[in-house]
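Of the protein chains in this complex, one is absent; all others appear in place.
Chain IDs A and B follow the sequence of writing; residue 1 opens each chain.
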Amino acid sequence: MKQFEYINAKSIQEAAEILSVLKNEARIIAGGTDLLIELRRPNAKTPQTVVDITSVKELKGISESNGSIILKPLATHTEIHKSDLVKKFAGFLGEAASVIGAPQIRNRGTVGGNVMNAATCADTVPALIALGAKVTLHSVTATRTMPIVDFFIKPYKTKANADDILTEIKIPKLPSGAKSAFIKLGRRNALSISRLSVAAVLVQDKSGIITEARIVPGAALPTWMRVTEAERMLIGEKPTEKLFEAAGKKVSEVMISFTGRRWSTEYKEPVIGVLVRRALEKCIILLNEVRKNEC
Amino acid sequence: MKKFIIKTVINNRKYELSVSPNQTLLDLLREELGLTGTKRGCEVGECGACTVLINGEAVNSCLVLAPQIDGKEVLTVEGLAEDGELHPLQKSFMKHDAVHCGYCTPGMIMSAKQLVEENPQPTEEEIRTAISGNLCRCTGYVQIVDAISEVQK
Partner (left out) sequence: MNTKKEYKYIGKSVPRIDADEKVTGQARYVSDISMPGMLHAKMLTSPVAHAKIKKIDTSKAKALDGVVAVLTGEELDYHVGLYLVDKRILARDKVRYQGEPVAAVAAETLEIAEKAIKLIEVEYELLKPLLDVEESFNEKENLIHPDLGNYSHLKAAFFPQPGTNICHVSKIRKGDIDKGFAEADVIVEREYNNPSVQHVPMETHGAIVQWGVSDKVMIYTSAQSPFTVRNLFCYTFKLPHQKVRVVVPYVGGGFGGKAGIHFEPLVGCLSRAAGGRPVKLIATREEEYNTLPCRCGLKFKIKTGLKKNGKITAQKLVLLWSAGAYADYAVNVTRASGYSAGGPYYYENLCTDSYTVYTNQVFGTAYRGFGHVELFWGLERHMDLCADKIGIDPYEFKKINLLKPDNTTATGEIVTDSSGSVRKCLDAVIKEINWSGHKTNEEKITEIKSGKVRGKGFAVLHKAPAMPTNTSSSCVIKMNENGSVILNVSATDYGNGTYTPLTQIIAEEMDIPLSKIHVAFETDTDRDPYDWQTVASRFMPMGGRAVINACNELKKKMSEVAAKVFECSQDDFIFEDEKIILKNNPEKFIPYEKLATGYVFPNGNAIGGPLIGVGVYIAEGLTNLDKETGQGLPAFNWTFGAHGVEVEVDVETGEFTVLKIASALDVGKVMNEASLKGQLIGGVVQGLGTAICERYVYSSDGRLLNKSFTDNKIPTAKDIPNVFVPIFIETPHDKGAYGSRGAAEHPMISVAPAIGNALKDALGIELTEMPIRFEDVWSAMQKEKTLVG
């Protein structure tokens, strides 16, 4: 690694002030699981200063506030996976956090890093989109909050400015009775083809009719988004294999409408459909379990 | 380039160190402190050979900057034995033929250490998950899993 200056910021304000001066010449480090890999590359652009925010207390923790989960950016994947609050109100986010990298990465890597780095394979992102999370960015000049779905432009590109610090991810709790699932293809990240994933949420009414559905594929679309065309097919229907298959097919159609057909499409097209169907089925299994317990 | 004075505890010993910002914890341990038990394998956090514990959590020391351990406690493989007595994991690894070339062993044991501290009776699946960030090319992992499952905290 080439040389750089290092500042251990003690508050959001301090970090924001440094960024306001140095802008692109500074990079924030939290878990370091992405940044240090990047800086080690032979042709890396080395910043003048690395700003360590891991001592900033205001950026730590997972808490509850007015029907929302407040996820501070320094929450590690391990913390998210272990959080009872996440388990209870955003189950699939915990599942997604538990399959990122290996334990050493989950112990160190943060949700803030996952969001700000916006890598194609950032596993927490599909769930955060499905949850309708909002991100708050802070700089010396402004504090702004926006839906996370608007935050991403494309993989590795977000609306954050060089002087922005992510200070909070606010997640509306899933409605009571909702069940969620996260499914990822394969464990091996050897090729992008195997990074396909799906985050899904379903709510049923007492008669079993689906009243709400959310589907967000990972590594399939140019950026992360809910596939509303597929979601709409589910609303007002009772769950059947055929219905879920149709929803899956719709997701692959949407995928192809964006990406066109490439060498990998032959495989991705049917398989993303299968993953969607399985994620929805998993939600139903969880919903049925709840019902059984209620009876 | 400015150096940083940090206070840290490594293997239960207090240190006050002057470190460079672009130095990783791995470099600090190996090149400055002579703690070469922690191995360099890939420097991108994929192989786990450099695993150490920071405040009890397993991390890849290649992905931690040296200044980041200010105020933290670090444990490396050299700090596992107490009063000349090997840690039960170390003994179990020896007994189960879980050590072949030995290069992954220190990191592997450190990952296992976090697991057995937090989960006194891990299942085989939990053990496999706990060491899934530690690559081993020699053993095929079976004897390593056996060695860890025999150790009760």
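Simple rule for what comes next: contacts are C-beta pairs under 8 Å (C-beta built on N, C-alpha and C of every residue); 3 or more make two chains touch, one makes a residue touch a chain.
Predicted model only: the values in this text are computed from it and were never measured.
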Contacting the left-out chain in the complete assembly, out of B:I6, B:V19 or B:C47: B:C47
Omitted-chain contact residue, chosen from B:T8, B:T24, B:Q68 or B:T139: B:T139
Contact footprint on subunit A, counting only the chain that is left out: 102, 185-191, 193-194, 266-267, 270-271, 274-275
Sites on subunit B contacted by the missing partner chain, in the whole complex: 30, 35-44, 46-47, 49, 76-78, 80-81, 86, 89-90, 93-97, 99-106, 109, 127-129, 131-145
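FYI, only the chains that are shown with their structure count from here on.
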Chain centre separation in whole Å, for subunit B relative to subunit A (CA means): 29
Subunit B to subunit A touching residues, read off their complex: 1-2, 4, 20-22, 24, 43-45, 48, 51, 57-60, 62-65, 67-68, 70, 111, 114, 129-130, 132-134
Contacting residues of subunit A [partner subunit B, same complex]: 1-6, 8, 29, 31-33, 36-37, 39-40, 50, 52, 54, 78, 101-105, 107-108
